[in-house]
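One structure is given below, encoded as structure tokens.
Note that one protein chain is taken out, while the other chains of the complex remain in position.
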């Protein structure tokens, strides 16, 4: 806290917590605050954030409100989806993938406004602090990063609200008590954790979900959709061309309706503890399954298996905050190389919580009915070749068996 | 075909195809045939196989009918499940994992009966020939393996039926025409492929499914179950202790009822082509999800991530037929080492095609509410430690950024 | 042999064996033969091959003699060296890396001359047949590949020489008896195997070596050299700019003089057996060590460790003949991405069989004396950060230890 800070760019949501941070930065560091509020598709109005920032004395030219939805999906979500990334087998990394983009803008705005620091509202126990800070340092090694939750004395809800009241920050009625859980949202997902979710044996109460209907309340009839891919990225829904963010938004609507993409997970945080989270990734879940579907007929086995082997590390890098690290970029180069012919159409059935691929076709399909058929294949494949194939694959096992008997 | 064979052990189902093979072996090699029919939980009566074998002149002491269900689940399915193995992201390897056990018994029976060869009914285009033969050679490097489908001239259905009729093999009425698809079944799964499934764009017709109800016809109310694990293996359902095979059978009943475990996949065969398969793994799907659930609170992050990184290779080895290869055994040693404390109870919700973990508890849980809580943690975790953690993780990225700007 | 072949491109060295193959192709297939002789730096005159081909009735326009040395080093050896590839820990892949280029030219010449087949002189026990054929099929899936050693009846040296004499092929005196070992050579290395090398307990006789002096006979004084790298590739020796092939040739001279790059190895062939080989890679060994040296100061840890993890698979792919496979290309994309700043100078000490890096410098060095110094670092690094770093890295281990005590 002793460092001298001249001007700081704050990732500002307009909510109570980041408003308290804003004031605390002014009070503690005596520095000028620049606010940055991003529309990542979290579904909240952003203009109120401007009004609040102005109320707290932020100069109009120091209030940044950006619609990053297309950039988010095009440059972060889609590249990640090309890798079929799932952390610990399941988690689609909805929070993790948003942090690098926010950090990128924080650093850019710092440069534009001549700020020497950035600040974020992530706590000292979570992964987000790591993701924000690693990204910021990778993009500007001289930037200072302020993490108020690790620094200040406002360690209880009461202290925080006291500070707000003393500083004329309006406290919404429903924020006076403890929130029963904590959330993060963007176009890809909503995550919930804490409080009522802290006992991993207890089922998540239904009121925690905000992005999907309960599968039991979803339509009784399945719905079929098609997604078109070009070079590994989604480009159309049901034949209608869409931009990345538009496509994901449309899939979110479909996923919400059919109760798709809920995930109750105990995961391992980078900071060393386990946490239990509830994720809703309605459109992402559909998209991820469709992407695997189109790959299944357009990717060669060697490419597909290499991707599967690299994926856990790739997902871990994103989860841990290493988006802007050279090893993530190297893996991305390998993955992107594989996607040149991942073009075609996937048909997905949506029904009460499930999104299942039921058909796939492509002008670049590697699936050959001629080869696989049980019928006469007109010489495409000589079954006798299999004998030699097996013999040579078995040779080392035979030599072993002879030695070891 | 020119090799001299004295006695051959045939993997014999009692069906038309293996009956034709039986006769063809007698005719072609002039050798004695020993039949081996395994109960792997495929759900067919096996005594008719004995009667048919006797009819075709097999000596009673050369007819082997074994109930391998417990061995199958205990020594093959469960060890594989400890690895969370899924081939190409999804396939639970239901066919692949049965082949090593059948091969093991073929080789054992060959030893008991003094046979110098074994024979199987797998075709020359598929993976099963590879799995059978690699396993047999690994267990007995001197055994001869006869694969009639790669050798004989019965390349059309008509030729096969002609051969059967000329040799007094009864041809069931429904086997005269072409089957609309081909299946394999055991306690873990039923697979279907070929014919009506050969166009990967066409949805699988409902009549292909035999092990699960259509999710749309499943009960409208969810059902909750618990599975208890000890050291990585399932030991009880809803609190009732069960043997491995009994547990899997009971989960199959539940999965069937709720339409769980259907998978429509285009996969890459080891022999080089893509094929489209339909898999039903009702109990296996529930079990696999529950196993990941119990691991999520009992496995350390380092162990869990290493398992995730090793899994694709492990699954590929099983798919390709390398169960009895040293590298599979090495991976198994690593995986089994990780399971010592994978003990506890998982609660799973079954509903219209989905099996989702909703709770997990364990006497060996590594989940620490004290550490993760948003509430006061009584000093369990010092948030200031995170600053140093991030700084040192960022150091190399900063040095890079300084160099590259 | 029953296939009808119109015209075949033969990889032709001009030696006895490929001359016999040339004739055998003419006799057996009654087809026209196109000869292709490549200068890969093996150190033999190529014009005699032209004369011999003409003598055997090959049309002048069907005799191809290409100097591929620069392409070989630039497009094959250097990209492989970027990966620090060593098969089974040691082998620098000198034979493996030449096969794809020869195959590429075979297929190109087949296209130019309207040939429908290619032929090579590799035996049925080795890796080279696999490497040639996989590369050819990957570049032209319709090409026919003829491998005489797998087809013909000339299974003994006597039979081969009889065939030669019957067909007026001159047999050099020293080729009448069995050669005491078999060799392959190109600008990167010479390999020797077979006969006198077949007992892996016996030391390689000194007469087997052809590319390096015995270290015991090398100069008694060490020699220091520098190699300059740009973006991962060598560009100068002792400050003098050189083309790829020129640089490698110059390093070969140095390596020969100092007895560097001998390797006696028992390796695992792709076809399933172990073989014992003697490799001499004088310039390659120096280059490989220098490349690691320049990477050590210019590559970030994340990039370097990822490269180390990917290397064994990359080397295996090249060894097994999968240069033109998508997974090799994906790995190459990742590796190449890492080399953008691998620029600088390495100083290497050559002495009696050893090439050791003794200095490295770069305009893009990531080595920071300021950070690493035992002296006062002027605040570059705060040692207190290490406490938090360790605490959070230890957290999961502590939680484990608490559980397991």
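Note that the chains are named A, B and C in the order they appear, and that numbering of residues resets to 1 at the start of each chain.
Here is the rule we go by: a residue touches a chain if its C-beta (ideal position, glycine included) is under 8 Å from a C-beta of that chain, and two chains touch if they have at least 3 such contacts.
Just so it is clear, the structure is predicted and the values come from calculations on it, not from any experiment.
Summary of contacts with the chain left out: across C:30, C:114, C:200 or C:363, the touching residue is C:200.
Among C:32, C:71, C:133 or C:233, only C:133 touches the chain that is left out of the view.
Among B:275, B:338 or B:354, only B:338 touches the chain left out of the display. Touch with the chain omitted from the figure is made, among C:6, C:176, C:231 or C:398, by C:398. Within the entire complex, the positions of chain C that touch the omitted partner chain are 84, 88-90, 123-125, 129-130, 133-134, 137-141, 147, 149-150, 155-156, 182, 194-195, 198-204, 215-216, 220-222, 262, 264-268, 271-276, 292, 296-297, 300-301, 304-305, 308-309, 311-313, 316, 321, 324-326, 347, 349, 351-354, 356-361, 365-369, 371-374, 376, 381, 383-384, 386-387, 389-390, 393-394, 397-402, 405. Although one chain is not displayed, its contacts with chain B can still be listed: residues 268, 271-273, 299-300, 302-303, 305-307, 313, 322, 325-327, 329-331, 333-338, 392-396, 399. Residues 300-302, 341, 364-366, 368, 371, 381-382, 384-389, 391-393, 395-397, 399-400, 403-404 of chain A touch the missing chain (whole complex, contact as defined above).
Methods note: only the chains that are shown with their structure count from here on.
Between the CA-based centres of chain B and chain C the separation comes to 40 Å, rounded to the whole angstrom.
If each chain is reduced to the centroid of its CA atoms, chain A and chain C end up 42 Å from each other.
Among all residues of chain C, those that touch two or more other chains are 300, 302, 392-393, 395-396, 399.
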